[in-house]
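Have a look at this one before I ask anything.
The complex is shown incomplete by one protein chain, all other protein chains being positioned as in the whole.
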Amino acid sequence: MAYRDEKLHEEKVFKDPVHRYVHVRDRVIWDLVGTKEFQRLRRIKQLGTSNLTFHGAEHSRFNHSLGVYEIVRRILINFADRPNWNKEERLLCMCAALLHDLGHGPFSHSFEKVFKLDHEDYTKQIILGNTEVNQVLLRVGPDFPQKVADVINKTYKDKLVVSLISSQIDADRMDYLQRDAYFTGVSYGHFDMERILRVMRPYEDQVVVKESGMHAVEDYIMSRYQMYWQVYFHPVTRSAEVILTKILHRVKALYEEGYQFKMEPTHFISFFEEKVSLEDYIRLDEAVVYYYFQMWADEEDSVLKDLAYRFINRKLFKYVEFNPNLQMKEWMELYQLFHKIGLDPDYYLVVDSSSDLPYDFYRPGEEEERLPIHLLMPNRELKELSRQSDIVEAISGKRRTDHKLYYPRDTILKLSDDRPEKKRIFELLYQ
Amino acid sequence: MAYRDEKLHEEKVFKDPVHRYVHVRDRVIWDLVGTKEFQRLRRIKQLGTSNLTFHGAEHSRFNHSLGVYEIVRRILINFADRPNWNKEERLLCMCAALLHDLGHGPFSHSFEKVFKLDHEDYTKQIILGNTEVNQVLLRVGPDFPQKVADVINKTYKDKLVVSLISSQIDADRMDYLQRDAYFTGVSYGHFDMERILRVMRPYEDQVVVKESGMHAVEDYIMSRYQMYWQVYFHPVTRSAEVILTKILHRVKALYEEGYQFKMEPTHFISFFEEKVSLEDYIRLDEAVVYYYFQMWADEEDSVLKDLAYRFINRKLFKYVEFNPNLQMKEWMELYQLFHKIGLDPDYYLVVDSSSDLPYDFYRPGEEEERLPIHLLMPNRELKELSRQSDIVEAISGKRRTDHKLYYPRDTILKLSDDRPEKKRIFELLYQ
Amino acid sequence: MAYRDEKLHEEKVFKDPVHRYVHVRDRVIWDLVGTKEFQRLRRIKQLGTSNLTFHGAEHSRFNHSLGVYEIVRRILINFADRPNWNKEERLLCMCAALLHDLGHGPFSHSFEKVFKLDHEDYTKQIILGNTEVNQVLLRVGPDFPQKVADVINKTYKDKLVVSLISSQIDADRMDYLQRDAYFTGVSYGHFDMERILRVMRPYEDQVVVKESGMHAVEDYIMSRYQMYWQVYFHPVTRSAEVILTKILHRVKALYEEGYQFKMEPTHFISFFEEKVSLEDYIRLDEAVVYYYFQMWADEEDSVLKDLAYRFINRKLFKYVEFNPNLQMKEWMELYQLFHKIGLDPDYYLVVDSSSDLPYDFYRPGEEEERLPIHLLMPNRELKELSRQSDIVEAISGKRRTDHKLYYPRDTILKLSDDRPEKKRIFELLYQ
Partner (left out) sequence: MAYRDEKLHEEKVFKDPVHRYVHVRDRVIWDLVGTKEFQRLRRIKQLGTSNLTFHGAEHSRFNHSLGVYEIVRRILINFADRPNWNKEERLLCMCAALLHDLGHGPFSHSFEKVFKLDHEDYTKQIILGNTEVNQVLLRVGPDFPQKVADVINKTYKDKLVVSLISSQIDADRMDYLQRDAYFTGVSYGHFDMERILRVMRPYEDQVVVKESGMHAVEDYIMSRYQMYWQVYFHPVTRSAEVILTKILHRVKALYEEGYQFKMEPTHFISFFEEKVSLEDYIRLDEAVVYYYFQMWADEEDSVLKDLAYRFINRKLFKYVEFNPNLQMKEWMELYQLFHKIGLDPDYYLVVDSSSDLPYDFYRPGEEEERLPIHLLMPNRELKELSRQSDIVEAISGKRRTDHKLYYPRDTILKLSDDRPEKKRIFELLYQ
């Protein structure tokens, strides 16, 4: 039997708290899960620094990747006998679902920003490069790795396949909303996925949803909205991320100015020099990062030492709403006050912004085009979701943004009350 | 106001998936959570290697410690106005609950075995030594740290207090059964804790349970039984633990014979030499262990390299039921066959045994004395649980043991079929 | 001890699927639950005909009434030590919560419409009349029954007390949304009530919500919205209600024209004559209604017989969206066609409208004034919810209405295809 059609002798299952069981019947999927590149995802948390806010959120990307695979598997059972659906794409869809986050590193957001990386690029490299994953995919067919990479990259010719993995109501989002809700313990993030899966239909080049399932989709959109603001953009999580980013900035700056580290930051050198090989990238898992942070908390440099200590021991920055009306003059004053009390404002006075667009219809030509969700009406016509749903219409296309100013309140509170800077800093922050 | 009575301005809560919310009102508790020794528990998984079997089981001891505190807090609300209960012990109970696992290191079980450590001893050292935790406790009173240590050590004079934290139905067990069930996703581990808490009563020197709650307690005992065999003793988890233990043995042996490591195992030296200071102990969190394992997968020594590689990439040993009737002669033969094919049987042929006593009544003088659970009958007499419950009686005092033999099936399968050892090894294993 | 302060020797609990346990400590509450007027609520379903759509929705008003009591009990624990809160009102609040639905009869909505009744009026009568409930309340104090009635009637002087029981985020709504979601099994209806309870504050003459809980309130408002459209206004449920209403109309009309019933409709006479005594009202529980419906399915009158048969055996009407552009001429034609085929359109061609206003801010002077939800800002000012919440703002004050036309599709389908009326009726319905 061709490798692509090979089934396991007995179905294997993974016990999964969110989907109850993840079912594997295909040999290819089983082999992919066993690769070291996929196993590495166990050492990368799904939500980065969120566990410092929600202590349950310690789940890994391994967890989530299996979940996305499982959702796609279930969708495809539903699609199996439908017209418009090409059964040949089944394995491709499931592989792309399983591997879509393969290139994520630890704390991707901060690492990408500081070291100018792109995790999607590494996903592609792992799939196409000299890896165990690549070897498994190659056994399916010589062009199979490229196909998987194309689907994940949204450049695959069959857009219907792409939309299963990447759209405003794809398997990725449906998994992470439920999973992150489960592990954080928040009561948002619940929606009737079973119903959504049952009303999904392949329709020309996209997955659409039967109109009778509209309310389940509304509920999903609201879940998404709440999860963004209650969990993903939680200000305490962002405080940890601010510190993390500043650690990376500092250590890079120190390296560039020839600072002598107590322990050579071997794993980081290629990151500092912005020429990260695939091998370097893969080696840098979350354990390695934590190891270095622990080391750096013992460094001589007081900024690095302090920030690393803060991150490891969760002595985070506090925040105030950033006042957009702050005059340049006042901002400069604040900046100088920080200098005066010995805190480098580049590291200790940080504005962080979050922004979310809960749902959007298609506006071609815009930077980040988002495919709309279409409802399949009883008359077989399509209608864009926000035209049918009052609720979605109400929040559609409305970007919400939030700016916060982070600073080390504990340090400033420890200053003597005699120091005039202390009082003035708080005046400026809380005006 | 005395520090011991100080309340936070507003109650703080932690969102907890198991107990919904963990509530903190006492300044002392809040300060303890903020110490670096307590925060370190975030970097130590509650279930060691179980996440390699149940991918959801990535939760930390931080998680569990807050949970135990919360349960004790709720019990004490119920106890508050009861006779036999000394309200003065409230803070002590809550501190002991919160801190009872403070001395756990990464993969405690294996580390303790190989390096002859005792996590309970380190819990004591952290509470009494020069630590942030100690400083907080000292502010309550000069003898308070010692009291907390005594409760955890079960030597505190008021045995009623001790039995809240350590008994066959204590807050510790009630939390971990539910928490581990939640994160693994298994359907065992559920029982009606709310009911058990409501029927708990302080009674002389122990916590007892009103007879009307007997069935909830039975359900708890059965949960415990199932969790042990379905989760804690899962053979795949034990495979990972076998490998982990062998890594530690190997690296210690190499150190002792003067092996030249590519990277000096600084964090481990004092472990090898069995003189681990508190500071050394605390530094060795799970991230550090993973970091070294990744390093060791690149070592020259083929055993260390192989085992570390296996652990990191989850290429585990397979197992057979260990045949206790295996003749010494045959065992010797197997041993020598392993040598012949180049696998050191000390590392690659490992018997692992698990054993559990689901519930036991008191048998004084035995090594590990276990206090029985007592029911408070309507006539105010006590009855030992197994005398009232058929189910508990049925499993009481019955130790169940299981022996498995672990070996690297993948390696042996890769041997040429020509080699007679291959066939003979499988014959001996599966006879 | 005064009766009002009397506590049960031991707390009693009811096992409740929604709130886990309902706790009763007060003798007064326990006695009220035991009255026959309160026990009667067991024989009245909470959701009328909804169980014909959602088969799980068979729960009674007894169920819900205990739930509302329990929520108020929990809120008051939180309020106990707050300024602005008068502890003396505790028992009053709990009694009003428990008894607020006491006057509901079976299928209240339809009965009230046809027989011009008002369940709130009967609630008052039961509380103030010669009943077991009244006797219990009187033991608390001579003016206590009147106070309870006033709170339920929203005329009580302390508006803070009233707003606990009747506002846009009261205990009543919080219970029924969760309870109806639980029993129907839909995935809407979940919100973080524990959090909402924790952030509720007594503030002058109303209950307000701390701003930090805004998102939990948003989630509650969305739940409410979804429950209305997915459950309460479900078109199949409304079909059963349409039939039920028409049965009552028919039987009343027959009575008025002196029709000779096979069995004298004793229980209904005073309803037909619109002079229903309290005793008559109380006797008419759901079992009695079903008994008569079964009898009526054997009556001579073909309309009554058919409608009763349909209701009992769930042979419901089908519906089409009512076309508001239907010309009077066409409507008349449809009407006459129904006559021609022997279906009295007054009973077989029914327009039913549903309408909901998910949230509204205060518009004084309007017919049904609704008190807005106020957020308590960190600076102790109040802000009306829709000013802070984008989502709520989006749906605030927007009434959504839906019209459906119900008719007996099965009967029409059974007509011979030769009959021109058949084709024309469907043309008119589906144009």
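Here the chain labels run A, B and C in written order, and each chain numbers its own residues starting at 1.
Everything below uses one rule, namely that a residue touches a chain if its C-beta (ideal position, glycine included) is under 8 Å from a C-beta of that chain, and two chains touch if they have at least 3 such contacts.
Just so it is clear, the model here is predicted, and its values are computed rather than measured.
S.K.: I'd like the shown chains that the missing chain touches, ordered by label.
M.R.: Checking the complete complex, the chain left out touches A, B, C.
S.K.: Specify the residue from the set C:Lys7, C:Arg314 or C:Lys423 that touches the hidden chain.
M.R.: C:Arg314
S.K.: Looking at the whole complex, which of C:Phe115, C:Tyr182 or C:Trp331 touches the chain that is not displayed?
M.R.: The single option touching the absent chain is C:Tyr182.
S.K.: Considering the whole complex, which of B:Lys113, B:His215 or B:Lys340 touches the chain not shown?
M.R.: B:His215
S.K.: List every residue of chain C that touches the chain not included in the displayed model.
M.R.: 14-18, 20, 34, 36, 39, 42-43, 51-52, 54-56, 58-60, 62-63, 66, 182-186, 283, 285-291, 294, 312-315
S.K.: Touching residues of chain A against the unshown chain: what are they?
M.R.: Where chain A meets the chain not shown: residues 11, 13, 20-21, 194-195, 198.
S.K.: So which bits of chain B touch the chain we can't see?
M.R.: 186-188, 190-192, 195, 215-216, 218-219, 222, 225-226, 229-230, 390-391, 394-395, 398, 400
The rule we apply is simple: only the chains that are shown with their structure count from here on.
S.K.: So with touch defined the way it is at the top, what topology do the chains form here? Options are line, ring, star, complete, other.
M.R.: Complete.
S.K.: Taking each chain's centre as the mean of its C-alpha atoms, which one ends up farthest from the centre of chain B?
M.R.: If we average the C-alpha coordinates per chain, C ends up farthest from chain B.
S.K.: Quick check for you: compute each chain's CA centroid and the global CA centroid, then name the chain with the smallest gap between them.
M.R.: Smallest offset from the overall C-alpha mean is found for A.
S.K.: Between chain B and chain C, tell me the centre distance in angstrom, where each centre is the average of that chain's C-alpha atoms.
M.R.: 52
S.K.: Measure off the straight-line distance from the CA centroid of chain A to the CA centroid of chain B, and report it in whole Å.
M.R.: 32
S.K.: Could you list which residues of chain B touch at least two other chains?
M.R.: 20
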